[in-house]
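Omission of a single protein chain aside, the complex is shown with its protein chains in their original locations.
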Amino acid sequence: MIVFNDVQKWYGPLQVLCDINETIERGEVVVVCGPSGSGKSTLIRTINRLEPIQSGRILIEGRDIHEKNVDVNQLRSNIGFVFQSFNLFPHLSALRNVMLAMLRVRKLERREAEERAMALLARVGLEDKAQSYPPQLSGGQQQRVAIARALAMQPPIILFDEPTSALDPEMVGEVLQVMKALAKDGMTMVCVTHEMGFARDVAGRVLFMDRGRILERTTPEAFFHKPQHPRAQKFVADIRHA
Amino acid sequence: MEIHLLELLQGYYLQLFIAGTAMTLRLFFASLFSGFALAVLLTALRATGIPVLRWVIAAFVEYHRNVPALVQIFVWYFGVSQLFPAAIRNWMNAQNGEFLFAYIALGLNVAAYMSEDLRSGLRSIARTQMEAARALGLNFTQAMRDVMLPQALRVASPPLVSQSLGLFKATSLAMAIGVAELTYSARLVDSDTFRTFEAFAIVSVIYLVGSWSIAGLGYLLESRLRRAGSQ
Partner (left out) sequence: MLELLQTYTPWLLVGQYPSGPIGGLALTLFLAVTGLVCAFPLSVLVGIARSSESRWARAPAFVIVHIVRGLPVLMLIFWCYYVIPLLFGRSVPGIATLIAALIFYEMAFLGEVVRAGIQAIPKGQIEAARSLGLSRTRCMLDIVLPQALFNMIPSILSQFINLIKNTSLGYIISVEELTYFGHQINSTVLTRPMEVFLMVAAFYFVVCFSLARLVGWTERHVRRRRGNLIAQGGEQ
């Protein structure tokens, strides 16, 4: 479904993605992990073109996303993205946050958009907060609204960029619960996360990255018990001690 | 529409522009230095916390911030001058009294604004700095002079430069009471030659050079201080 073909990316003289070759199948849940600066966030941000690439190709359902006639807005509306810092729109209620793209991009009728948005909020357990504004919500609640917002366009893929890293520990669980439910429903997900419990429970595959390269790709079981690459071993050991 | 720039850039008219610029600069620097010195004094006095001082200085600041500069100049030139006996008034008129009153009005005006900027600068320096200074045995004046004010100045420099820019442009108001500064000379040359566009253009360029220099200096100052402050 998503194919990386020899992807390279530089920030000035620094190469942040090296020789990325990877395929992510429909319905897979892939976790990307690695130490800071490994390029994992950069990697998923290239999928919806939040970050450009200098060389190589990225294909989604067979189409090169950087082709001239690709409408980047259409592309993005078919990929859900959940940010580490939620990035909800503070001047809109939770309901309107979820509805906005439906109204503007899919051009739905207001009544229909509202119904769908309420259903999505219910799916993440927040239908009673529909009229609340982001500053009134806790971090965990905001992130769940953000997930509902990402689902609004019914995308076939959702990308998560460290969705729980900015949350207080007691709120991490509620967000992971929503993400696990999504995985069970068969959503294709690529998650950059440190939550190893989540990886073990739900992920089909773990990609370990360090310094811009994918160094290991294996099942969560294999990764956490018997990492092959020396740097992966160090990473897993460090995590255990944390 | 032909443009006769060169006509105006020589001889008598050039002299007029130069004189106007010189007068503008005199007024600007005089008001700037006096105003700044006064602002520092006012800020320090206000920081003593003595209620009377705080009240008086607050009133002073609010007056100058809420009344147009032009009206302030009029209050001095028409109003205060009238308070002096006729003899002194005549002497002042002969001695370029307009400049004096414009200088006083603008100086006080800029002092009021600058003291506010210094005051916020001061407030942003943690009280603990003052406590540390006093704990070392410095008295209030020394603590102010050696510890608080230097830091406040650093923080306040961008708004202070902004005020200087405002002052530079405000010198043009002095023409309303007959000070022969740059805007005045623009009007003068215009009424003499009817080359309005050229006269205004020359004066505008001079003002822009001045304004942009001040702004540029401010920008340099800001980056220098930012670098120094992060050590």
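Labels for the chains are A and B, by order of writing; each one numbers its residues from 1.
One rule holds for everything that comes next: a residue touches a chain if its C-beta (ideal position, glycine included) is under 8 Å from a C-beta of that chain, and two chains touch if they have at least 3 such contacts.
All values derive from a computational prediction rather than experimental measurement.
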{"item": "Given B:23, B:69 or B:133, the one touching the chain that is not displayed", "value": "B:69"}
{"item": "Option touching the unshown chain, where B:15, B:95, B:196 or B:223 are the choices", "value": "B:196"}
{"item": "Residue ranges of chain A at the interface with the undisplayed chain", "value": "48, 50, 73-79, 81, 83-91, 100-101, 104-105, 134-135, 139, 142, 146, 149-150, 152-153, 165-167"}
{"item": "Contact set of chain B toward the excluded chain (per top definition)", "value": "62-63, 65-72, 74-75, 78-80, 82-83, 169-173, 175-176, 183, 186-187, 196-197, 200, 203-204, 207-208, 211-212, 215"}
